[in-house]
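The structure follows.
With one protein chain removed, the remaining protein chains of the complex are shown where they sit.
Chain lettering (A, B, C and D) follows the sequence in which the chains are written, and residue indices restart at 1 in each chain.
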Amino acid sequence: MISQLFFAYFAFAIVLLSVLVITRKNPVHSVLWMLLLFFHIASLYLFLNAEFMAAIQIIVYAGGILVLFLFVVLLMNIREELRINKFIGAWPTGFTFAVGLLVVITMSVRSFVAGPQGKYTVDLIKKESNIKVLGKLLYTDFLFPFEVASLILLVAIVGAIVLAKKRVKS
Amino acid sequence: MVPLNWYILLSAVVFTIGVFGFLSRRNIIIMFMSIELMLNAVNISLISFSHYLQDMRGQILAFFVIAVAASEAAIGLAIVIALFRNKATAHVDDIHEMHG
Amino acid sequence: MEQVIMNQLSYPILSTVIFLPVFGALLLLFMRRSWELLTKWLALTTSIATFLLSIPLFINFDKSTYKMQFVERFSWIPDWNVNYYIGIDGISILFVLLSTLIAILCVLISWNAIKTKVKEFYISILLTTSFMIGVFCSLDFFLFYLFWEAMLIPMFLIVGVWGGPNRIYAAIKFFLFTLIGSVLMLVGIIVLYLYAGKTFDILELTTKTYPYTMQVWLFWAFFSAFAVKVPMFPVHTWLPDAHTEAPTAGSVILAAILIKMGAYGFLRFSIPLFPDAATAMTPTMLTLSVIAIIYGAVICLAQTDLKRLIAYSSVSHMGFVTLGIFALNTQGLEGGILQMLNHGVVTGALFLSVGIVYDRTHSRQIADYGGLATHMPIYAAFFMVFTLSAIGLPATNGFIGEFLIILGGFTANKLAGVLALTGVIIGAGYMLWLYQKVFFMEVNKKVVGLPDMDIRETIALLPLLFLVFWIGVYPNSFLSFMHASVQHLIERVNMPGGMQEANIAKTLMEVVR
Amino acid sequence: MNFQLPDIGPVIPEITLTAIALIVLLADLLIKKKEVLALFSIAGIVAVAYTLIGSSGITFGGMFISDGYSTFFKLIFFVNVILSVLISIKYIVIEKINFGEYYALILFSTIGMMIMASAADLIVLYLGLELMALSTYVLAGFIRHDIKSNEAALKYFLLGAFSSAFLLYGTSMIYGLTGTTNLNAIALYISEKGLTGNLSLLLSVILFTVAFGFKIAAAPFHMWAPDVYEGAPTSITAFMSVGPKAAGFAVLGRVFMVAFASAKVDWAAILIPVSILTMGVGNIVALSQTNIKRMLAYSSIAHAGYALLGIIAANNEGLASVMNYLMIYAFMNIGAFAVIIMLRSEGFRGEDITDYEGLAKTHPLSAALMLIFMFSLTGIPPTAGFIGKLYIFMSAINAGYTWLVVVAVIFSAISAYFYLRIVMYMYMKEPKEVVSLTTSPATGLALIVTTIAVLVIGVFPSFLLDLAKAAIKGF
Partner (left out) sequence: MKYYLLIPFLPLAAFLINILLGKEALRDKAHWPSCLAIIGSFVISVMTLFDVIHGKIINEDLYTWIVSGNFKVSFGFLIDQLTAVMLIVVTGVGSLIHIYAIGYMHGDKGYYRFFSYLSLFVFFMLMLVTANNFLQLYLGWEGVGLCSYFLIGFWFEKKSAADAGKKAFIVNRFGDFGFALGIFMIFLTFGTLHYVPVFAGIKNFVGHTVNFLGYEVDLITLIALLLFCGAVGKSAQIPLHVWLPDAMEGPTPVSALIHAATMVTAGVFMVARCNSIFSLSPVAMNVVAIIGAVTSLFAATIAVVQNDIKRIIAYSTLSHLGMMFVACGVGAYAAGVFHLYTHAFFKALLFLCAGSVIHAVHSNDIQGMGGLKKYMPLTYITMFIAALSAGGVPGLAGFFSKDEIIWSAFASGTNVGTFVWIMVTCVAFFTPFYSFRMIFLTFHGKFRGTHKQEHHLHESPNVMTIPLMILAAGAVAVGWVGITPLLGGGAHFTEFLKPVVGHPEFHGTHAQEWGIMGLSTTIALSGLVIAAVFYLVKTEIPVRLAKNFSSIYRILFNKYYVDELYSFTIVRPTLWIAKNILVGFTDAKIIEGIVNGVPRSIGIFSGILRKVQTGLVHHYAIIMAAGAFFIIALAMLLR
């Protein structure tokens, strides 16, 4: 019962915050709302006893990505931003189809049946902490994707530099 | 005990909010954020699944998603900056050199 | 017993005939722009060599059998069971020879007419020739389609690059028209291929029976390709443009050989593959043919452009051909085949002739001519002979063909015969009208003092003149080639079931072997 | 705790290529002449291609599979990358983007594709896809000083990220349904639990369709293609028009044929309208293009439509035909781009189709080659394009989609028009101003290779067909 109430609150908050994020005229506000949103999501993760995920949600997202966003936001002219229309002309269409998607998705997930139960029961994870389990897996079964991810990050770095560095007269 | 479907529903809603944001906001940063929203929606569902199925894959995938999201953000913002150098606008709908 | 007669000669004659022009074209590739004369001579020698090489076919052909002869067969694309499988029978041999002959004439007639991109021109001509021969020789659908389509490329260029003022429109129209037709055929071919257990072997396919509805569908699929090429009535409009705009050699190839492929397709594929459908479709086909005959003829009366008129007359004449073919009786079929040959000779000759004056006056307008007979008597004589053949005067080849066709048509369906005959009347009308306007009456200033034909041009026309009378006076030397094959074809049409078992057994035997 | 290194045999090619990519990245700091890097990368690719042999096997707990299928696709990627690099060398100098990262990123992107081709697990698939995508985003925007390039990168990036979000959502759905991300496990679970026809399964299938459709530029997820192709550096356009598309088909084929094998009917039914729409949009809109890169973009959309028929056939033959088709497409398309790239010179874009007027007069050879590629793209024998189409159509008809093939051939006949238009401009018009070609040995080599390939495959396709058949065996 309690948990459901909690969920209700978080779900409500998350939805509300997401809406706020995408409806604020001022990007800075959006970013800040998003920060709040991420905190909520993180705490939702805690309910699903994914502590590590919650942690990186805060660290990577809130600490990394959002800051990055903020930097870029500061590049742009907020005043003009506030003056002009925030939505594109065709936003009703977009809205329609977004809602449409929501409807069809919800309708189709009604026939959702959960998959098989795995071996990582709550207390097993409790026994050796979530992070440990995760770490083990990452370095054994999921070693390959882990490496690939590292490549991706490398590419991100290289790419970002290539694109963003000052122009060289060649 | 919260039924799994609630989580699915939540993720669906957030996802579509993200979609809507992406479809209708002019500001490029906000479009990025919308994408992040969508990814977070996915993460929510993933993690909830991994919880309910008592399986770690979900979390691991979510973990990778976050990693990728970060890289995407980096690349995306780099692109924006590169663009800024040529055309100082934050509005995607100002950018339509090529069409037809 | 064997289905075919392998090539008995010491060398692969058909392959040589098919690929010699390609070889020549390759040589031409290495010509410098400045070596024009050498280019021309090389092209000429190649075409002549090809012709000479094709003579043995004529001599060594065994007329007593319908079987494919000079057959060569090698596995080519085993994955699809595609073979390099060529051979000729009484139906195709004549067109092989015609193609090789026409090639020479085209080279000759373009000698001075083509001034730009000379090298490319002769390459295109040679490639076209070889592809056309290939079409007539192929016994494998894949190979056939390969040649069939490939030929579009050089033809497209010939029309589009060296053609008249409106050439681009004409070229693209020609290309798209034909392409749309043939892609549908491609689908048909694939369906056939899969239905018949993955074989492209035409002979094998023609011995199987197919469910009636399938036959009908495929018939129309193939029809779309062949009707466009022929061209039959509603889809004929590419022809006047292409013929008119193409350079002389192009028109000649188009008229003499390219449009024969449609009719040839009907003979070689539509009828033997889908006998029941063909029989069922006969009324439609006859109607279309008759429409084409009369429509084409009448429309000629209103033409003001020499080449356009001849082009439309081709529509009419090819109407005769299809009429004969779908009369589905000996006279009709043999007449049809012979008429294809005749039309090749005569219309080819007419286009050559038009080309000859066009080179002098650079005008295709009938109104710009008149009284040519006074200044170019020899030319006038040649043109007269071809005109007479075109209007089917006895003792010229045109008569034999048209007579047999109409006889066959009349036998099959009296009305068709009668209507076709009216086409003959109108034919006389427009051709003589044309002749009068161009050659008779007082001399038009524009043509005063034109030189008569020179040796080169005369040589280009003589063989055709010779053929006109040869076929006209002693057609048997050509008809005799067809008898066996046509008889076989008719048997196939009349009793598909009968032949079935025999052949299935035969194929089984071969499988066992 | 037990910790043994998994068998890395199957992954050797990827590892080697990664090493090479990193070397290129570092060597860039020392080497001034970037051509060296290009040649090194090519040599590296060749070496990697060599390591492909005998690298078959499954590893990393069934996440990574190296079989004939993946190997064939990897070959396509190698052809693609080698040819693209060849045509890049001179071009990027002209574009003033002659940096080492360029080659490094191309290689990284290729690694991504290879991983996609070998992915037996949705996680790996996703990561491979992102690796490929991110590198390509950067490459598309590589001409930083060119607004068009920026725009291309931006559009590609935004929509790409959007589509991969869909992919993720689909993945999570599947995960939720089956509790696994391993393709075979998914297939197994679906069939034994009889989930076929379950709407949420269908939903995830469709979400995958969206994501993969985006990668292969299938309508209605193709919208990015024309703009990006036009804006990106031409060499990258060539690279993108083949690589990501092929990779997309690779994952499309594997995921749908393996994971959703039991739902064949459903996803075939979904793909049919998509393919028709793709062919339609691609061919029809291409008719009214004036920028040749853009035109080829639409044409590549159309070609994706044809290739989809092979997937729709939903059998090994179909897949084989698709693979065969993509290989051929790699040759003919990059060949065409090679010619296009030669027209680009200092201060002359050479992208407008009117720039081709009279090319046959000024540069007969290049015109002739372009002619060959154009006819090959149309699918006229005796060029490779015909073989590719024929195989696709065969398999589709064999699977009973005759009517669909009829639609396809009609469209391909329509397509003839805009390919012919180029030929027409080259051969049937007089040159306006003299266009100077920027030739280079590398480009020449690329042209020779592509031309020979197009003609030889056109006449003697056996070896390629054998290869495709062999590759698909035991899929």
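Just so it is clear, a residue touches a chain if its C-beta (ideal position, glycine included) is under 8 Å from a C-beta of that chain, and two chains touch if they have at least 3 such contacts.
Quantities reported herein were computed from a predicted structural model and do not represent experimental measurements.
Undergrad: For the unseen chain, which displayed partners does it touch in the full complex?
TA: When the full complex is considered, the omitted chain touches A, B, C, D.
Undergrad: From the listed residues D:Leu154, D:Leu168 or D:Ala471, report the one that touches the chain absent from this view.
TA: Selected residue, touching the omitted chain: D:Leu154.
Undergrad: Looking at D:Leu37, D:Ala104, D:Ala117 or D:Ile206, which residue reaches the missing chain?
TA: Residue touching the absent chain, from the options given: D:Ile206.
Undergrad: If the hidden chain were put back, which of D:Leu188, D:Met223 or D:Val406 would touch it?
TA: The missing chain is touched by D:Met223.
Undergrad: For the chain not shown, which residue from C:Ser47, C:Ser289, C:Gln331 or C:Ser353 touches it across the whole complex?
TA: Within the whole complex, the residue contacting the unshown chain is C:Gln331.
Undergrad: Which residues does chain A use to touch the chain missing from this display?
TA: Residue positions of chain A that touch the missing chain: 88, 90, 93-94, 97-98, 100-101, 104-105, 107-108.
Undergrad: For chain C, which residues touch the unseen chain?
TA: Touch set of chain C with respect to the missing chain: 173, 176-177, 234, 236-238, 295, 298-303, 329-331, 334-335, 371, 373-374, 377, 381, 388, 393-395, 399-400, 403-404, 406-407, 410-411, 414-415, 417-418, 421-422, 424-426, 428-429, 432-433, 436, 439-443, 473-476, 479-480, 483, 486-487.
Undergrad: Using the document's contact rule, name the residues of chain B that touch the chain not shown here.
TA: So the residues of chain B touching the unseen chain are 19, 22-24, 26, 31, 92-93, 95-100.
The definition used in the following text is that only the chains that are shown with their structure count from here on.
Undergrad: Determine the centre-to-centre distance between chain C and chain D, using the mean Cα coordinates as centres, and give it in whole Å.
TA: Here chain C and chain D have centroids separated by 43 Å.
Undergrad: Just how far, in Å, is the C-alpha centre of chain C from the one of chain A?
TA: 70
Undergrad: What residues in chain C touch two or more of the other chains?
TA: Counting only residues that touch two or more other chains, chain C contributes none.
Undergrad: Check each residue of chain D and list the ones that touch at least two other chains.
TA: In chain D, the residues touching two or more other chains are 123, 127, 130, 134, 137-138, 141, 144-145, 153, 173, 175-176, 179-180.
Undergrad: Mind pulling up the chain B residues that touch chain D in the complex?
TA: Interface residues on chain B, with respect to chain D: 4, 8, 11, 15, 18, 22, 28, 31, 35, 38-39, 41-42, 45-46, 49, 53, 55, 57-58, 60-61, 64-65, 68, 71-72, 75-76, 78-80, 82-83, 85-87, 92, 95-100.
Undergrad: Using the touch rule from the top, collect the residues of chain D that touch chain A in their complex.
TA: Of all residues in chain D, those touching chain A are 1, 3, 6, 11, 18, 25, 59-61, 63-64, 96-99, 101, 104-105, 108, 111, 115, 121, 123-124, 127-128, 130-131, 134-135, 137-138, 141-142, 144-145, 153, 173, 175-180, 189, 193, 195, 198-200, 202-203.
Undergrad: For the complex, which residues does chain A have touching chain D?
TA: Chain A reaches chain D through residues 104-105, 107-118, 136, 139-145, 148-149, 151-152, 154-156, 158-159, 161-163, 167, 170.
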